[in-house]
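If you scroll down you'll find the structure; I have some questions about it.
One chain of protein is taken out of this complex; the other chains stay put.
Naming follows writing order (A, B and C), and every chain is counted from residue 1.
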Amino acid sequence: MKKKYMNPYLAGILLGTVLLLSMYISGRGLGASGGIKYCVVAITGAIDRSHTEDSPYYSKYFENGEKPFRNWLSFEIFGVIAGGFISGVVSKRNRFRIEKSPRITNTKRLFYAFTGGLLFVYGAQLARGCTSGAALSGMAVLSVAGFVTMIAIFGSAYIFAWFFRKNWI
Amino acid sequence: MRKKVSLFLFLCGLLLAILPLTGHRSFKIRPDNLVNQVLDPQVNYSVDEVAKLIVNGDSAIRLIDLRPRNEFIKAGIPGSINVPYEQFISEDPDIYLNDSKIKVILYGNDDFNSNYALVYCRGLGHDNAFVMDGGLNEWTRTIMESRFTGSRISARENALFEIRARASRIFNEINALPDSLRAVRLTASRFSARKLDGGCE
Amino acid sequence: MGPLTSAFAFSEWLNLLTAFMIGIGFGFALEQAGFSSSRKLVGMFYGYDTTVLKVFFTAAIFALVGSQILNYIGLLNLNQVYVNEFYVYASIIGGVIMGGGFIMGGYCPGTGLCAMSIGKVDAAVFIAGGLAGAFLFAETFPMIQGIADSGYRGAVRINEIFGISPGLFSFLLITAAIVMFWLAEKAEVRFARPEITNEL
Partner (left out) sequence: MIRLIKKYGLVMLVFGLVLAAVLFRAFSWSGFRYDASEWAEASKDGHNIVYFADKEKTVENSLTVDMGPAYSTFDGSSGKHIRISPDSILARDNFNLIRKHKGPVILKSSDPAIAARVWMIISQKGIKNVFILRDSADLQK
């Protein structure tokens, strides 16, 4: 039998402790979209080296023979996957399934998931951080960028929520 | 749970609001320890020692020139970085000193700014801060204007004067360049403060 | 004194090991909070489940308060902690795009990775979309570079804009958050969707 989720406030304190530890040990916040970017950079670099060296965007990640995978952010997201899995094992929540509203089809859910992921990471690259990298970590150091990004994400999501309500409720 | 967490955060917030907490950064080490440290003669580098380091191209040292920018452009010790004293104090000097393996030698025109800065760095816990005794005035007097006046020169003196001569040649080479070129040369060696890692970049 | 990396000059493997360990903590906390469920996450926007708001603000404020107190008692030098740089237009436009992505995909990158790890297929597709998004960004970068780099304001802190001390701003933020927590719990009752929340 799967266990219930942790109390949200307690979970918040747990997450806050992790963030504080990250600040204390490494002097930086948490991040997720950055790690995804490094994976893409590494994959593109492996497939087409000359393309990455010419591109104004990729090239900066290959300067002086740097290895994109050997990076704080990529190792952090490997940890996120491991940590999520451990938690799933502890609370017996590990199983394959598609989570969606019963009113929509699997294909539709997966299509929206793909589009959503594409948009989210695209926006995160533009804003130099996602909900964790910019909003959460940014707020914890009182950075203006953190607050603005947080308000932009949640504010616009509330507006868009009306258009996509059929997908969820 | 909501009430407990709210109460805890509220109390902490109150504490933060009442006490002038952040931006607050005081000296870390114990006062008596600081006195002992800064009165220890080994925090001093004589100009001859500095000249030797320059001539040998020692990469484990970094010279910081605390004079105003315009004076630095006119003439500066080769390889030094210009951080005017006001800026050095207002900014966080950690960015210049956080590599503890590199010795940072501070100098100004005279002995005042460099020694304030020395205590400032040591107080903030940087054991790698040193000072060039006498500042640039002493440098000019000893290195640039050094002439051997004795009758017989010993091997040791010979080595000393050789280093002085070479250091002053390096110094003159850079400072004899036309203004525009010299500015380029000096700003090229301007130290870029280590950028902090972070964010999703 | 903290951050430890600048005090002790971590070697590369140690630095990456810390990153991995912190990542484990991050993933564990997200999953335990229930962020591995997209319907729980978007519940925030329809009012039936406000876990996101509670966890997000508690975490941010806890880290904020903790870091400032550590700074005060001399254990952490906040000047050595990264402050995100502010690019006005990029933050707002990027934020709006992310908002759209959030409501369509139901995850954000961190929670998506975490949901993928416990076997959510939709989350895996979300991350695949994310990889495509990062690739697309890299390819279109020359076109949007103008937006991405314009309106640079540096690493400004919000209390500097209001001209108050960080402590006072934190206090105001905490008060606002406490009010929001209270409203959120009211909203959960008002917009309750037992048929969804019971399933989660």
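Worth a mention:
The working rule: a contact is a pair of C-beta atoms (placed from the backbone, for glycine too) under 8 Å apart; a residue touches a chain by one contact, two chains touch by 3 or more.
Keep in mind it's a predicted model, so treat the numbers as computed, not measured.
Though it is not drawn, the left-out chain touches B, C in the full complex.
Considering the whole complex, the residue from B:Asn113, B:Asn128 or B:Ser168 that touches the absent chain is B:Asn113.
One of B:Ile81, B:Leu97, B:Val131 or B:Ile163 touches the chain omitted from the figure, and that residue is B:Val131. If you put the missing chain back, the residues of subunit B touching it would be 4, 7-8, 11-12, 15, 19, 23-28, 30-32, 34-36, 38-39, 44, 85-86, 89-90, 110-116, 118-120, 123-124, 131, 133-134. Hidden from this view is one chain, which touches subunit C at 69, 72-74.
The rule is simple: only the chains that are shown with their structure count from here on.
Note on chain placement: the centre of subunit A and the centre of subunit B lie 41 Å apart, centres being C-alpha means.
Rounded to a whole number, the gap between the C-alpha centres of subunit A and subunit C is 9 angstrom. Contacts with at least two other chains are made by residues 9, 12-13, 26-29, 32-33, 37, 72-73, 124, 128-130, 133-134, 137 of subunit A. Multi-chain contact residues of subunit B (touching two or more other chains) are listed as 2, 5, 196-199.
Those residues of subunit A that touch subunit B in the complex are listed here as 7, 9-10, 12-13, 26-29, 31-34, 37, 72-73, 124, 128-130, 133-134, 137. On the side of subunit A, the complex with subunit C involves touching residues 5-6, 8-9, 11-30, 32-33, 36-37, 39-41, 43-44, 55-58, 70-73, 75-88, 91, 93-101, 109-110, 112-161, 163-165, 167-169. Contact residues on subunit C toward subunit B in their complex (touch as defined above): 1, 5-6, 9, 54, 58, 61-62, 65, 68-69, 71-72, 74, 77-85, 165-168, 170-171, 173-175, 177-178, 181-182, 185.
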